[in-house]
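Note that one protein chain is taken out, while the other chains of the complex remain in position.
Then we have chain A:
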Amino acid sequence: MAGQSDPHLSVFSAAEVEFLAEDEMVEIVPNMKMGPLNFICGDFGPFRPQIATEVPLWLAVALKKRGKCTIRPPQWLSVEKLTQVLEAERDSPREFQPLPFHYVEISRLLFDHARDDIPDVYMVRSLIEDIRYVRFSKVESGLETISGRTHAVKLKNLSAMEVNIVRPFVVRTLQAFYKHDSPQMIQHPDTAANRPPQVADRGPRRDLRRR
């Protein structure tokens, strides 16, 4: 089955990644009274006016849309924290800063549905965009280091949406290198004699970041 192409390279759709992010917990402050909700995915509530409680993001957004609560933005979603992250992101060209695995989707959902609950929302939004941009250019320059000698790529702290975007490219690249470097491609003894001997010996994996 040589040359078999894989149509399933992009495994998750953007909507599916968002679906996963909607299960992340977030704090809300309800403005109404409602008994506890015993869902398949867990028990939430009871809800009392002005008493903060934790719920999954999808529930928070649903309540917010109906004007039943305000959402408390997570701590990392503030000008101060994000400025620090952006600086650190710029200072370490090979490392990704730890951010929630779904930071892109969470911030997007909150910008779309709860912008009035986020202090300095314009600033926060542009910081998130800058961070995404810086991280993405790091991914791109990291991709240049992939070669036939790459066995594993380490992408610690890369987020879900970022994974999903680079997946098709990374997988296809690694596969192509792997295929052309595999012993099957270079097994003919008479031609192998003319090749440099180190071809079959695949070297250490490359890291996208230096330790």
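What we mean here is this: a contact is a pair of C-beta atoms (placed from the backbone, for glycine too) under 8 Å apart; a residue touches a chain by one contact, two chains touch by 3 or more; residues count from 1.
What we mean here is this: contacts and distances are computed from a predicted model.
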Chain excluded from display, named as in UniProt, from "Cyclin-dependent kinase 4", "DNA replication complex GINS protein SLD5", "GTP-binding protein" or "Transcription initiation factor TFIID subunit 10": "DNA replication complex GINS protein SLD5"
Contact partner of the left-out chain, one of A:M34, A:V79 or A:V121: A:M34
Touching residue (missing chain; options A:V79, A:V121 or A:L174): A:L174
Absent chain, residues of chain A that touch it: 1, 4, 6, 8, 11-12, 19-20, 22-23, 34-35, 37, 39-42, 58-59, 62-63, 66, 68, 151-158, 160, 163, 167, 170-171, 174-175, 178, 204-205, 211
